[in-house]
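One protein chain is absent from this view; the other protein chains keep their places.
Just so it is clear, A and B label the chains in written order, and each chain counts residues from 1 on its own.
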Amino acid sequence: MIDATVKKLCLYHLWLAFGAFALACVFGEFQVLERSGLVGVIQSPAVYFASVSTHGVLMGFVLTTFFIMGFGYYTAVSSLQQPLWNPVLAWTSFGICAGGTVMAAIPLLLGKASVLYTFYPPVQANAFFYIGATLLVVGSWLWAVIMLVMLAQWKKAHPGQPVPLPMFATATNCVLWLWTSVGVALEAVFQLLPWALGLVDTIDVGLARTLFAWTLHPIVYFWLIPAYIALYCYVPKAAGGKLFSDELARLAFLLILLFGLPIGFHHLYMDPEQGHQWKFLHMVGTFAVAIPTLLTGFTVVASLELAGRKAGGKGLFGWIGTLPWRNPTVLAALLSLLMLLLGGFGGIVNASYAMNAMVHNTAWVPGHFHLIFGGTVVTLYLALGYRLWPRLCGKALYCNDLALTQIWGWFLGLVVMTTPWHVLGLLGQPRRISAVNYNSVLTLAWDPYELVMIFGGLILLASACLFVYILYKTQTAGAPQPEQPPDEGMLLEAAPTVPGWLNGFTAWNLVILLLMLVSYGYPIAQFFLIKTFDPTAWGY
Amino acid sequence: MHINALEKRWLYVALGMITLFVGAMFFTAYSRNIHPPGHVETIDSASLHLSEEFAEDKLGVQPQPLPDGSLQVKLVAARYGFYPREIIVPAGRKIVFRLATLDVLHGVHIPMTNMSTMVVPGFVAEVTTTFPKPGEYPVLCNEYCGLGHDHMWSKMTVVAPDSWKAPTTTGVQP
Partner (left out) sequence: MSARDPSENDQAPAGTWVLLCLVALGMTLAWLFLYFGVFLPRGGIT
């Protein structure tokens, strides 16, 4: 069912995503060099903060949204074996998202939106930045609608049957995204846009931060779920085995949806505008959302173990060696799981209520999210790119060895870059500084780590360029392979029956509504009940 | 719903580990009062200089301790420093920091200590901590607040309790 229109749609989305990714890596290396202070001629806070803002938007919003949408179209059509519903709407969605991206990119690159990818007021960017970012979010809602309509069409045509797992997960991600993006949408529509356009003079910063926190945590699950789709749907077969438990996979996705949403205050632990009780409540929820990831670890590793044993692995751990390490999907999964372990632990530390004081806004935080996002998530996005490209272009993957080199390089670069980054955080280095200017002996301890990070960044940049090169060569010079075998990852054998509560979302939306009311009801309402003094706009 | 026996055991192990962490935090919250800052109090950032509490001559280490013996330190966060730029406090004593920002969002952190809070326009940030070790500590801004953010820092000196003398007035600026 993956016809020429769908292929074109996917390729447009994925090229935009991966192009943004490669560009952002260039900015990233500039940043790590500039921040070390070792190259005097490039020192410039204005250029640095414009770069960080652009890098953050490209990696956190552009790479992710476009990849997820493109992969979503592919998944819907392949796993449901249905034509794409409303291609015109899909192209409209792409147009709005791409237009919004360009609209935001211009002020970003001109240094007129150096407010970082979190854009906390009252520092104010050029209005087009906020308009562009809003359009990107709104366009993605159209994609989510298409996904959910296709799901509904399939369920009508297959009453009572288990929804194919890749689509169940994709639909979970759409429901999650719609709930998640409400926070930042409210902030944009009711606060940032009127304020940036000069319709109102002041802005309630406490409310803005609270609404952004609503989005800020679950958005990482929006990014993570496609990586989990790869782990559950593609990896077991690629390793020569099968998924250990279809039902537990569904349960994990559902638990991420339920517990991933009402927990944003772990981003606000150090903030004065929310009370202890709410922070404690969100902490408990944050620890609960660790459970589906811990379950995912078991289900996926067990699938790998059984595959490795089938290939002859003996004893408790022999199966690790007999796995097909030369398969890019499997290699990516193994490295990604290792980074999930380390990055996940860092996340548990961040979530630990008062202990957050030890790491909040220090260099530990970007170290953490580069490891868990750049590591666990992006590695699997790249692996999915390698899987999809042959099918989208009708060509064989350009060179398996290069793909393996690229994946190893990405892993090595991340280890070399994020390990010192975490240490810098524990040594107290703040985040979001463009250079070290404190006349304090403490900072002398920081220099060696910054130097090492430069090399990590270089390896990452080389790996990113190699990735784009491989995709480009596959598309232009790969061996023609117009007939592709059916995509096993999309056509898994489901359990013969799946309980209704693991097959749909209607009732769960009510549960989510309740959880959100409890977690955010009063914390948001308070800004309308107490008297707040709202600041005006500030430049930078 | 079917779950493999070993996976079920793993689920219990995972739940146990999570419960242990949450339990430890619950325990220290209620037995040792370990919490992140969470005191919700509003203030008009645009008129701090006219306020009772944060006028320039009222800032810094307060001469009068609070009824429970803790010291109060009042600071204003503004581009680009925490004012007053130098403070001297005793080790081992509970210190209540109250901060307000004059302009934009800031974050304050004293490395190697648990003094950490965001300072949000429109709100007073209050955080209480103790500094066990004497020494010279930088007081750093850790939230992007403009192009001078790199330079936003102040100094805190922690002295042994016997060598510390309460200031005679507030508003001491170095």
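Here, contacts are C-beta pairs under 8 Å (C-beta built on N, C-alpha and C of every residue); 3 or more make two chains touch, one makes a residue touch a chain.
From a predicted model like this one, the values you see are computed outputs, not experimental measurements.
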Touched by the hidden chain, which of the shown chains?
-> A, B
Option from B:Met17, B:Ala55 or B:Val172 whose C-beta touches the chain left out = B:Met17
Among A:Ala354, A:Leu414, A:Leu442 or A:Ile512, choose the residue that contacts the chain missing from this document, as touch is defined above.
-> A:Ala354
Tell me, which residues in chain B touch the chain that this view leaves out?
-> 2, 4-7, 9-10, 13-14, 17, 20-21, 24-25, 28, 32-37, 94, 112-116, 127-132
Mind listing the chain A residues that contact the chain we can't see here?
-> 244-245, 294, 297-298, 301-302, 304-306, 315-317, 319-320, 341, 345, 348-349, 352, 354-355, 357-358, 495
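As a convention for this text, only the chains that are shown with their structure count from here on.
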As the complex stands, chain A meets chain B at residues 45-46, 49, 114-116, 120-123, 204-206, 209, 244-245, 247-248, 251, 268-277, 279-280, 283-284, 287-288, 290-291, 294-295, 298-299, 302, 348, 352-358, 360-362, 427-438, 440-442, 499, 502, 526, 530-536, 538-540
Quick one: which bits of chain B touch chain A in the complex? Just the residue numbers, please.
-> 1-4, 6-7, 10-11, 14-15, 18, 21-22, 25, 28-29, 34-46, 103-105, 107, 109, 111-112, 114-126, 136, 138, 140-151, 153, 155
